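Note that one protein chain of the assembly has been removed; the remaining protein chains are unaltered in position.
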Amino acid sequence: MKDLNIVFAGFGGQGVLFAGKVTAYAGLLAGKELSWLPSYGPEMRGGTANCSVCISDEPIGSPLVTAPNVLVAMNLPSLDKFISAVEPGGLVLIDSTLIDKQVDRTDLSVFELPATALAEEQGLRGLSNMILVGKLFQQACIGSAPTAFCTEEILDQAMQKCIPARRAAMLDLNRKAVSLGAHL
Amino acid sequence: MAEKVLMKGNEALAEAAIRAGCHHFFGYPITPQTELAAYMAKRMPQVGGTYLQAESELAAVNMVLGAASAGVRAMTSSSSPGVSLKGEGISYMAGSDLPALIINVQRGGPGLGGIQPSQADYWQATKAGGHGDFQVLVFAPSTVQEMVDLVSDAFDTADKYRMPAMILADGMLGQMMEPVVLPEVGEKRPVEKPWAANGHQDRRFHNVINSLYLTPEKLEDLVLARYERYKVIEATEQRAEEYLTEDAELVVVAYGASARVARSAVNKAREQGKKVGLIRPITLWPFPKDTLKAAAAHVRKMLTVEMSMGQMVDDVRLAVECAIPVEFFGRTGGIIPTPAEVLGQIDRMLTE
Partner (left out) sequence: MAIVFQKPHALTDAPLHYCPGCTHGIVHRLVAQALDELGIEGRTVGVASVGCSVMSYDYFACDMVEAPHGRAQAVATGLKRALPDRVIFTYQGDGDLAAIGTAETVHAATRGENITVIFINNAIYGMTGGQMAPTSLPGQVTQTTPYGRDTNTAGYPVRVCELLSTLDGVAFAQRVTVDSVKNVNIVCQAIKKAFQNQLDGKGYSIVEVLSTCPTNWGLSPVEALDWLRDNMLPYYPLGVYKDVEGGVKK
C-alpha cells in the first residue's frame, strides 16, 4: 500500500478522535504499521480538536502528520488550518453542513458531504463523524485505491473494538452511518 | 504470541508496570501524563494494589520512597514541572540506595511552560535530578511498544543496582496510540530484598534506610562505592539502536520522539541516495558512548536532533571526543520538528 497520512479535524465533541481511532484499529486488524496521535489539552473541551493517523507497511516515523494525503474537516477553522498542507493529489472530505466555503485548490479530490444534516435526518445525531469515515474508507481504504489496506469486514471489526459491548446499540447506529457515508 | 492491542503510551506504561509486578502507584494529576494515573486508579484495585492520589508531587515521590523501603516495586509519574518537585525524593532514594521508577512525560518549560511535547528535561534526568553526587538510570523509549518493554527493564535494572530508574518520555509518546503486545503477568520472580525495612520479626538486627552520614569520610566512602557501581553500569548497561549506519557519511543522533522524526528524515535522505544513518540512544544514562565513539571512526559528521535548545548534544560531543563535527538542530517550547526540517539540516551538512 501507499502510506496513508490522515488528519481528522473538527470541534471537540464531534468525534474526530473516535473516527481516527476506528481507522487506526482497522490498520491494526489489517496487520499494518500505524499510529494515532491526538491534539490534547484545553482545546479538547470545546475548541478545535484533531488527530493524526498514519497507516503504512513500514514502521511509522513521526506520527505527527504535517503533510496529510487525506484531510477530514468537520468545521471551518479546521479546513482553514489544514487545507494548504494537504499533499497535491490528496483527498479532502468536508462536512458541508458546517462548512460553507469552497476549496479553491484544484489539485485535490474534494468531497463535500452534508454529514451533520444527514445524521439529523436519519436519526444518527452525533454520528456525522462516522458518515465521513464511511466515505473515507470507500474512497481510500477499501478497494483499488493505492492507499487501500483493508476490507469492509475489517472496518466492521474495528468498530466493534472501539465500541464497548455494553453500548451495543451504538454499534448498529455506527454501522448505519458508515454505510450511509460509503454510498454517498 | 499475545494479541496486539491499540494503546495510548500513558496507558501502556501503566499496564506494563502492573505486569512488571508494581502494585504501588502514587501520583498527582498533570497534563500530559494524566491518563497514566487514571489507568492506575482503574486497574490497581483489580489487582489488589495501591493507587493513591497524593496531595503533591513531593508527597507522591516520598510515598514511593516509603513503599520502596518496604521492599515492593513502587512508582510515580508526572510531567516536567512535577518532576522538578520530585527531585527531592529522587535524591533521597539515590542516597538511600532504593530502587523505584519515576516516569517523566515531558512537556515544554521552563516554569509552567506549556503542555505540548518536549525533551528539555534531558539535563535534569541525566545530570541534575536532585542535589548531590548521584545518577539515576534513564530509559528513553521511542514507541509505545518500547514504553512497555522498558518499564519492565527499568524495574529490573533498578532492583539489580538498588537505584532509582526513570522513563524519560514526552507528551507525544504519552498521548499517541500504537499497537502493542503486552507481556504475560508474573513471568519474573520477585527479587530478594534483605535490606528492606519491613519488620525484623526478631530474626535479625534492625534494617535502616537512610541517606544521612555526618562523618565526611563515611559519606565519601558510600558515594565512592556507589560510583563503583555506576562504573559497572556504564560498562554493561549502555543501549542504543543503530539504523543504516554501516555506510553512513552522516549520522543523526536522536532519542524518543525526535528519533521518530529523525528516522523519517533519514528514510527520505536514503530515497534520495544520501548516505545517512541514525543512532538512537535507548539509555540516556548510561549514555551509549561506545556506540557513538565507534561510529565516529567511520562517519564524517553527526547531527543531534532534540526537542530542546540542545542538551544531549553535549554528551554526543563528549562521546566522540571531538573527533568529528557534531551539530545540533532542535525545536523547543512544545514544537515537534518536522522530517523536512531535519532533512534540510542533513542536506546543508552534506554539502558543506
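Letters are used for the chains, namely A and B, taken in the order the chains are written, and counting of residues starts over at 1 for each.
Basically, contacts are C-beta pairs under 8 Å (C-beta built on N, C-alpha and C of every residue); 3 or more make two chains touch, one makes a residue touch a chain.
All values derive from a computational prediction rather than experimental measurement.
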Chains in view that touch the one left out, judged over the entire complex: B
Absent-chain contact - pick from B:5, B:58, B:191 or B:323: B:58
Selected residue (touches chain absent from view) among B:26, B:122 or B:255: B:26
Which residue of B:32, B:89 or B:141 touches the chain not shown here: B:89
Residue, one of B:66, B:81 or B:310, that touches the chain absent here: B:66
On subunit B, residues whose C-beta touches the chain left out of the figure: 24, 26, 50, 52, 54-56, 58-60, 62-72, 74, 88-89, 92, 96, 196-203, 206-212
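The rule is short, and it goes like this: only the chains that are shown with their structure count from here on.
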Interchain centroid distance [CA atoms averaged], subunit A/subunit B, Å: 34
Partner subunit A, residues of subunit B touching it in the complex: 4-6, 31-32, 115-116, 143, 171-172, 175-179, 260-265, 267, 336, 338-340
Subunit B-facing residues of subunit A, complex: 21, 24-25, 28, 34-38, 40-41, 58-64, 66, 161
